[in-house]
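The next block holds one structure in the form of structure tokens; read it before the comments.
For this view, one protein chain was removed and the others were kept in their places.
Order of writing sets the labels: A, B, C and D. Residues in every chain begin at 1.
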Amino acid sequence: MRAPLLAVHNLTKTYRSGGREVKGLDNVSMSVAAGETIGLVGPSGSGKSTLARVVMRLIEPDSGTIAFGDENLGALSGKALRSMRKRIQMVFQDPSAAFNPRATVADVLADPLRIHGLASRAERPRRIAELLDSVGLPANLAARPVHAVSGGQRQRVAIARALATEPELIVLDEAVSALDVTVRGQILDLLVALQRERGLAYLFVSHDLAVVRAVSHRIAIMDRGRIVEAGPAATVVADPQSETGRALVAAIPRLHIPRLHTLQPHTSQPHGEASQNA
Amino acid sequence: QSGSRLVVAADSEPRNLNPAIVASNGVFFISSKVIEPLAEASFDGGGDGEGGLAPRLATSWEGSDDGLSATFKLREGVKWHDGQPFTSADVAFSALQVWKPLQNLGRLVFANLEAVDTPDDHTAVFRFAKPTPFQLIRNALPVVSSVVAKHIFEGEADIAASEANNKLVGTGPFRFAEHRPGEYYRLERNPDYWGEGEPKLDEIIFRVLPDRAAAAGALEAGEIQLAAFSQVPLTDLDRISKVPGIEVYSKGYEALTYQLGVEINHRRAELANVRVRQAIAHAIDRDFVVRTIFLGYAETATGIVPKNAPEFYNGDVPLHPFDVDKANALLDEAGYPRKDGGARFALRLLPAPYFTETRQFGDYLRQALAAVGIDATVVNNDAAAHQKAVYTDHDFDLAVAPTVFRGDPAISTTILVRSGTPAGVPFSNQGGYENKEIDALIDKAGETVDTAARTALYKQLQVLVAEDLPIINVADWGFITVASSQVKNVSNNPRWAVSSWADTELDA
Amino acid sequence: MMSDVLASLRGLTVTYGSGESAHVALHGLDLDILKGERLAVIGESGSGKSTLALALGGLLPPEARIAGHIGWPGFAAQPRAGRDIGFVFQDAGASLNPVIPVGRQIAEVARLHLGLTRHAARERARALLERVRIPDPDRALGAYPHQLSGGQRQRVAIAAAIAGEPSLLIADEATSALDTIVQAEIVALLDELVRAEGMTLIFITHDIALASGFADRIAVLHDARLVEAGPAPTLLGAPKEAYTAKLLASHIGLDTPPLITEKQP
Amino acid sequence: MSAIKRLLRSPAGVAGLVLLALLVLAALSAPLLFPGDPLAIAGPPLTPPFTDPAFPLGTDRLGRNVLAGLFHGAQASLAVGLAAAAVSIIFGALVGTIAGFAGGLVDEALMRVVDAFQTVPGFLLALAFVSVSGASLPVVILAVALGAWTGPARLARAEVLSIRERDYVAAARVIGMHPAEIALREVLPNALPPVLALAAVIVGNAVLIESALSFLGLGDPNIVTWGSMIAEGRNVLRSAPFLSIVPGVGLVVTVLGVYLLAEGLSDALASRKARP
Partner (left out) sequence: MNRALRLLRRRLISSIPVLLIVIVGAFFLLELAPGDAADAYLLSIGGGDPALVQALRQSYGLEGSTLSRLWLYLTSLARFDLGWSVTFNRPIAGLIAERLPNTLWLMVGAVGLSFTAGSLLGIVAGSKPGSWRDRLLSTGSLALYAVPSFWLGLVLIVLFSVQLRWFPTSGIETIASGKQGLARARDIAWHLALPVAALGLIYLALFLRMMRAGMAEAWRQDYALAARARGIGPARIAVFHIARNALLPLVTMLGLHAASMLGGSVVIESVFAIPGFGRLAQEAVAGRDAPLLTGIILVSAVLVILVNLAVDMAYAFLDPRVGANEVVA
């Protein structure tokens, strides 16, 4: 295996509120290789978003290290950190909350180009059109306010924004969870295609193990701030080792397509019955 | 009759209620019922056979020809409210320990008082180091001679700060009963009062009503029976005089004349020019002021002595009647032509804040000056800031002042035009006016013992002032008393509101 | 009797607003709801699922105009929300009053519809909390919603919905705010309750797999219209409409082939 | 739908706009209809209204034209209101924004100052300030602002704190935007509108406070304001009630106008937030 692109070690983050302490991250170590997708799953509150945001340096961990390529990402600050951000981007869950309510699509895409000096003012319209094209959106969308496009399109704009700096890693925090299933499929296809073309690595955060399984090379399962299990996607799903892993697998609703063996009303147990003792 | 209680509106609560220390109308209004002066102003004869004074604690008074002494015969059988007898020792103590060193006006009147001899319990002889005109002493008596009890204040380290100043013990027809701050003062009948059959009331309550409109309402609602010192706004008088059971009195303030004057800062080049001052005098329509601002309850002024002081008044002075053209011509002459905008120069006008009328006159004066091309800005200050700006920092151009004529020009009138008063003294010549002739005249009058000669000097002073206008007098006004018709013997002396009210009655 | 019709909708049209801003949320819906069945209503966001639920309960907001007909052959009179129809909403946190202890919120329904005394209603609330498997129901009676976890809140909401012993239970995305593990628990609970009490269930969801798990019949909504409705096996096994097929194809399950080549590049 | 459209759709907002438009019209036309000093003595004092065509609303104590005062008073009242609102919003928003962004000790210190101003009765403060600084229009405006800036400060801080946590700010950090640019382009433009909506409330209060100060004799004597007209008219409340009723109606209309507008505005802003 090649040297990992992203490697985090012993990350710990404790939230304090009203005298209570919550372990957001509890001694978490993991890595992502270039061109690889790591799926991060776990029940609500298990610390997935915390990890994603710590990696992005949006939240400061209490302790632990974050290395990106040769750089000590966890120790950077100021200008160095800002220029480093070119290489690692993020897509958020709620496509309506992730954009300045006053911005147009063009504004959104121009910002990273301008900040990192990736395109002169004159080149920008063309680059923006290219970016829109790469996520399957028409160029004429650029002039629209972000809030005047549909949810699925908005998430594509978010991906285009992440692609603008030509990063090596994109962190996707529940990036498809808010979308309708038909749209979700398209976005996942897009992500996979982009990875194939550009050798992108993804840290793919979701609570839906089935979706994670569909796009990830490796899967890490989190619970209560810890990574309780990690391994190749197929293995983890087929034979989960941890309690949480087993519960997650059991809880996934299975699409039950009967072979028309009976037209009697269905009276069997729901297919997620195993969950009750989780 | 018993159970008669008179409720009176009061608009302020003096912090020091002792009239021997603070000779001001706000203090007298309440304390004069408790503490008596040697003599009180009167519409008719006095103890010395001359008009204008009525005996109170003194029964007669006489000045020596050389002006070095004055002898007072004191009333016998008078007792303090605590039962101690009133004697000449009390008068001597009051004069030497209180009036001369502490009292705001007594410091001037008794400046040369050296000793008070008490040959017996009922005679006090004032001895002066320099000749002091008896005319002045006599005229000042109602204001400066409130007698306090020696046995109360004797031995006090600091009489001015004594607790006794607010728990008055006097000889007057009423005893001080209680003060509920912010609510009322209560005075009760003195059964041992020397006046026969007096007082007629059992109780007087001064109810604190700071808002004038509220006083009118309370009077109409029958909650109070009397409002003096124009506590009912002049503008409301016309209406309230028609309310049955309510009487309006404009008498009773003859010896309390307030003078509406324009103080001038002579340090301003423009105002140092007598033509400009004359122009300002001509710009003011005194009749309008009397008619509209005072609704007729005032008289146009001719100078620094009001008509209400006939002993000194001199109406034969240069008048500056209302004449806008004349005013404009004078200003042109003085070298201040109208500039493009129509204004000649700009002034800051500071009306004294304590009376509605002074403020209203400020508003009027601004308009009157605008008519002759002087652009005045009214500056609204509260009392402390006004005192500081006008009388300490001299940071003004024109000021509107309600000065008071206190019976004799030497008490508080000449100070308005005499040069040399140090900064910080209110109602004095803080405009920096200096006129050798006037100064000499004032000094001479101060030493002239002979009444006729002294009076003549003051009459001449009025002419000089009217010519040179160090200050512009606009109107002289008294106040209005509004009372329920049940109240009898109202306004029966020239200082009625601040007199003892021993004979005031309340009909059932 | 399975085939007894509980409710019959004919030409049901619901429009929000009026004039140029009018928006048709349901358009000419014809649907029968059968007594005792478990009907799943599926559709994407904005397809009109919630509108349908609210229309059935007579809970549409004032700005909604309703046309067409809803008949209730299964009821003697017009069914009343709470008494005849129970509702469970998506966000249990928001559908419980934050300042009233949950026990009182459940008991209130029981008192109102079953005419119980204060004491009896409280007892019933306790029993219901136990029924929805809240641990330590005595303590939970006095708890406020914010003191409960998301799954527990949804259980309380279910308890309140069935406190009036309704014969129809409508669950509008009752599990979509929960994570998969809790979702499975709640679905199991609903399934069990409905069967035990003999209630009719309308289960609204956007997740076709979830619906396939336990629905007798499925109705598919798309763009305010009913695409198709039918017994679950038929509809899932042989969808008549392309849209239904597309929904099925879009589903990602554990057995869906991965989108990526699983080896590391 | 834009906020303005939504505003035009709310009855309160429209009523407020109409009232305020009338007021602005009166203020603007004052110098044209009544040139010269409205404080000038124009006729006989205390002319009752509707008796002299030259003075349709009569004259006051000194014979000044009440109608002229009403129009010029609109100007002064609006000026006081708008200036006070501008000062308090600008200053408050500045302090609030600094506190919100700086956090830590700076935030703590600034918020304690805000607390201090909020625990002192605003009118008392205004009263003391005007007495001490002399009654003039700028002082009155500052006095009002002294009591009013804490509202915008608190709101601005709260908005900044909440917006700072939004995903789009995180997104801006992720693309490497400079913190200063984030503050100016991402946070402020979105934090300020609700703060600006406070302006209406402040305008209404300012007009009322000015009138109360005038009542206590602390108005600017060189300018007609409705407050000073009422304060003067109250002395003749019984004999010439119109002198306080006329400007009183002006005051009520103004305050009503700004409040209705504020209500419409906050509705318009709220429904924008509620949009999915």
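To be clear about the criterion, contacts are C-beta pairs under 8 Å (C-beta built on N, C-alpha and C of every residue); 3 or more make two chains touch, one makes a residue touch a chain.
Since the structure is predicted, the reported quantities are computational estimates derived from the model, not experimental observations.
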Among C:Leu59, C:Ala120 or C:Leu254, residue touching the chain not depicted: C:Leu59
Of B:Ala129, B:Ala383, B:Ala440 or B:Ala453, the residue in touch with the unshown chain: B:Ala383
Residue of B:Glu156, B:Glu198 or B:Asp211 touching the missing chain in the full complex: B:Asp211
Among C:Leu39, C:Ile134, C:Leu193 or C:Ala215, the residue in touch with the chain that has been omitted: C:Ile134
Chain not shown: contacting residue from C:Ala143, C:Ala174, C:Leu190 or C:Leu259: C:Ala143
Residue numbers in chain C that touch the chain omitted from display: 57, 59, 80-83, 85-87, 89, 91, 94-100, 108-109, 112-113, 134-136, 139-140, 142-144, 146-149, 152, 157, 160-161, 163-164
On chain B, residues whose C-beta touches the chain left out of the figure: 7, 12, 14-16, 22-27, 104-105, 107-108, 158, 160-161, 166, 178, 180-184, 186, 203, 205, 207-211, 213-214, 217-218, 220-221, 223, 354, 381-389, 392-393, 404, 412, 421-428
Touch residues of chain D, complete complex, unshown partner: 112-113, 115-116, 118-129, 131-134, 147, 204, 208, 211-212, 215-216, 227, 230-231, 234, 237-238, 244, 248, 251-256, 259-260, 263
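Methods note: only the chains that are shown with their structure count from here on.
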Chain connectivity with chain A absent, coordinates unchanged: B, D | C
Category of the chain touch graph - line, ring, star, complete, other: line
Touching residues on chain A, where the partner in the complex is chain C: 1, 33, 35-37, 43-44, 151, 180-182, 184-185, 188-189, 192, 195, 199, 207-211, 213-217, 232-234, 237, 247-263, 265-276, 278
Complex interface listing, chain D residues touching chain A: 166-168, 170-178, 185-186, 189-190, 276
Interface residues, chain D side, partner chain B - complex: 37, 39-41, 45-46, 61-63, 131-132, 134-136, 217-222, 234-240
